[in-house]
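Down below is the structure, laid out as structure tokens.
One protein chain is absent from this view; the other protein chains keep their places.
Labels run A, B and C following the written order; every chain starts at residue 1.
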Amino acid sequence: MLKVAVIGAGRIGQIHAGNIAAHPQCQLVKVTDVYAPAATALAEKLGAQVATLDEILGDASIDLVAICSATDTHADLIEAAARAKKAIFCEKPVDLSLERVRRCLATVREHNVPLMVGFNRRFDPSMAQLRESLRAGEIGATEIVTISSRDPGAPSPEYVKTSGGLFRDMTIHDFDMARWLLDEEPVSVFASAAALVDEKIGAAGDVDTAVVTLTCASGKMAVITNSRRASYGYDQRIEVHGSEGMLAVVNHPETSLVKSVATGVIAQKPMHFFLQRYGDAYRNELAAFIDQLSKGTAIAPGGEDGLQALLLADAALESLKTGKPVAPGAL
Amino acid sequence: MLKVAVIGAGRIGQIHAGNIAAHPQCQLVKVTDVYAPAATALAEKLGAQVATLDEILGDASIDLVAICSATDTHADLIEAAARAKKAIFCEKPVDLSLERVRRCLATVREHNVPLMVGFNRRFDPSMAQLRESLRAGEIGATEIVTISSRDPGAPSPEYVKTSGGLFRDMTIHDFDMARWLLDEEPVSVFASAAALVDEKIGAAGDVDTAVVTLTCASGKMAVITNSRRASYGYDQRIEVHGSEGMLAVVNHPETSLVKSVATGVIAQKPMHFFLQRYGDAYRNELAAFIDQLSKGTAIAPGGEDGLQALLLADAALESLKTGKPVAPGAL
Amino acid sequence: MLKVAVIGAGRIGQIHAGNIAAHPQCQLVKVTDVYAPAATALAEKLGAQVATLDEILGDASIDLVAICSATDTHADLIEAAARAKKAIFCEKPVDLSLERVRRCLATVREHNVPLMVGFNRRFDPSMAQLRESLRAGEIGATEIVTISSRDPGAPSPEYVKTSGGLFRDMTIHDFDMARWLLDEEPVSVFASAAALVDEKIGAAGDVDTAVVTLTCASGKMAVITNSRRASYGYDQRIEVHGSEGMLAVVNHPETSLVKSVATGVIAQKPMHFFLQRYGDAYRNELAAFIDQLSKGTAIAPGGEDGLQALLLADAALESLKTGKPVAPGAL
Partner (left out) sequence: MLKVAVIGAGRIGQIHAGNIAAHPQCQLVKVTDVYAPAATALAEKLGAQVATLDEILGDASIDLVAICSATDTHADLIEAAARAKKAIFCEKPVDLSLERVRRCLATVREHNVPLMVGFNRRFDPSMAQLRESLRAGEIGATEIVTISSRDPGAPSPEYVKTSGGLFRDMTIHDFDMARWLLDEEPVSVFASAAALVDEKIGAAGDVDTAVVTLTCASGKMAVITNSRRASYGYDQRIEVHGSEGMLAVVNHPETSLVKSVATGVIAQKPMHFFLQRYGDAYRNELAAFIDQLSKGTAIAPGGEDGLQALLLADAALESLKTGKPVAPGAL
């Protein structure tokens, strides 16, 4: 039985805490949050204790910490947990700064603790089956990966200012999926983007609509289309074109009701909320980490996956600034 | 090159005439209609001659006649054409009276001429592929055939009065499909029906909404659901449940455009008009008849198929009257 | 906080116990099972106590019992719980005998305790939305309800012998759905059925493949097609044809992956297992019961719903024996 503490009791912390409590090999023992009532409510609901960060890190009986706090605390908390010899699950991203990520991962390596970075989409049953099918050669060799990833609605310009920008905040998930499905590191990134959804996002120096092309040395390509606003729900589709066929993950409708009337045959919209669409993914993500820990196998996605995705995001940003394709930096 | 004449230049006559003119082994030579301007227009458009019925039947160079006139003329025309030794294509039904159909088919047998009855749905590419898949054993043994057959809009009560009623006019197509797919004659027919669409149809002594169950001696079953009005288009679906799977023919949308908006994911309605939905079927039906004639193989669907479908329709009517399942009459 | 005990720790008991433990207004306090290790395992996992049936019924602090034991114990347990003044959730059916169900419900009425019968499909989000859409008039007046309900694989002939037969064991869910969607009690039931899947089921006096037609006084109809074996998964579809359109609940694929290859465009099969397909339904069912209890509104589906569905099942059985449509008995 692994003893687990959760750092951060907000929306995503609640999801992870619930999954930890329900996992047969985990016991949720402690919860902390800078906002005490959130920690208290979550701890009570799941039969855990409220604690301070120091009490968690100082408690030798705790095996694993799940970092679900604000993005700008991630790197510090990973380092602190590494020094305390905990296994670490951290929500993406490790940090918005490449340099900070590199330093943080060095600390993790130094203390030799397992670290999983929360690229949850890899654990969505449909996405996971897509990759298994690819690896099993069901469509031959991969040639073009097409990712349509569009949020149901745009964030506030305030959020945008601290988000690191579209590529580091939102596309980063798609960069991870592209790498995972291409099975080869892109050597070139070209981004075309604009603020078409909300001019305030443009005024804040960011974009909200983008097309990004990734090219590999072998000639394999990936193309990502992003929008901060899809009026019809959370649009999350991936398609892989291979030498012997095509694999596609389509959207998940809210229900399976279909209405045929004079205006058409109307199916339900895609699920609107990422916690609903990826509920299974969060559950499976935790289970995979526990499974990797118990088997002693390599942790995936690990810190370097976080870094690689950030390198692609930074290359996309540079491409957007220069108007040219950019080679992503090295690890 | 077969020389062909078309009797009846109305809506369906125009369809068949156009297909005849376009068929590489046919030449449309004569057209007749009780309404002269219709015959003239059709003949001019397709480069054929206007003629009287007697001129057609008396012209020894004509190999084949296509009877596309009013239902109550079919049996007489078939007999006349049989006596004139023509190959005969006749739109369904042969007649609304069993006795008249039997007499007519006897005449056809006596003169030993080929007769195809226009159950066009057998020649729809999707329906034909369904049957091929069944015969190839792709879903093992047939167990339940489910036919959803619904017209886009109800006919006038006037039409209903002379139509022979829902079962003989509309369901007869479905009875033919059920026989064709069951590959075994039903031994029992049970009908439940009402006038839910238009009470004037009920006042005219007919029904407009029905569920009919057919049972075979082997235990195989078919169920037909009919409505005279499907607000969302012409609903034409068939599903066969077998021991190793299911085969289904789904509706054909008007176009392949799909709109995703705040109210849902909206595909196009099924094609509205039977001439549009079954355009390929009419073309293939003629081609199949020509092919059967040239190969000298049995004509299918032939006169006895018309009779069998009518026997099922009459049994359904009797079931509706008596409230009990009814065994269909013998050929 | 409602204190809840679960009677029966088998497959379905585990589902309900888990949902009870996770419900914010419930506390799972006791678990019992005739097979002690099952009770122990379930109680440990969810932090409840193992208890005897008497300890549960004698514990005045327990508000609600969930009866998840074998079918032939349901009626006795409902009566005992009613005498102990507990709110009762009982898995369907109340009993296989009409007379026993009537007596049991009389006891419930006498003690005036709330009873919900586990017709879980009403709480499936898609099915619930279907009914809401019907009630909101989205397709006008209901005319034909078509239910395709097919299990992934046939049960053993041994199970069949004690099951009460196809209609009471499996179709009973569909009878409930038909009543619920027709919003009018059927006045006639006609069943056609055979043992096509497994002749041993026939030898055991049961059928495994059926088409059942229900007719209402208003002319509305429902048709149910059942099979004990759908090689392609758990087939659970409902379609309602109305005066202004059609509503359909389609199957839920196992994942949203679609493969396009030389042999076709291959989507995933429907979910195979009823606990997977109806996982949300079980959760929502409990939540609805808690909600009805807290609001003091009528319990639905209640004991009389269980009785009405059984009346339809018995009428179907009688129809099958006599070969004629049968009017279902009165409450």
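Here is the rule we use: a contact is a pair of C-beta atoms (placed from the backbone, for glycine too) under 8 Å apart; a residue touches a chain by one contact, two chains touch by 3 or more.
Everything numeric here is computed off the predicted structure, so don't read it as measured data.
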{"item": "Chain not shown: contacting residue from B:L2, B:V29, B:I139 or B:A193", "value": "B:I139"}
{"item": "Selected from B:S61, B:N112 or B:T255 as touching the chain missing from the view", "value": "B:T255"}
{"item": "Touch with the omitted chain, as defined above, among C:V261, C:A287, C:A300 or C:A327", "value": "C:V261"}
{"item": "Chain not shown, touching residues in chain A", "value": "139-141, 143-144, 146, 148, 150, 188, 190, 192, 194-197, 209, 211, 213, 215, 218-221, 223, 225, 227, 229-232, 235, 239, 241, 243-246, 323-325"}
{"item": "Positions on chain C where the hidden chain makes contact", "value": "230-233, 235, 253, 259-270"}
{"item": "Missing-chain contacts mapped onto chain B", "value": "24, 45, 47, 125-126, 129-130, 133, 138-139, 244-252, 254-262"}
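Note that in this section only the chains that are shown with their structure count from here on.
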{"item": "Remotest chain, chain A as reference, centres from CA atoms", "value": "B"}
{"item": "Chain centroid nearest the full-protein CA centroid", "value": "C"}
{"item": "Rounded Å distance between chain A and chain B, as computed from the means of their C-alpha atoms", "value": "57"}
{"item": "Per-residue overlap in chain C, given as positions that touch at least 2 other chains", "value": "139, 244-246"}
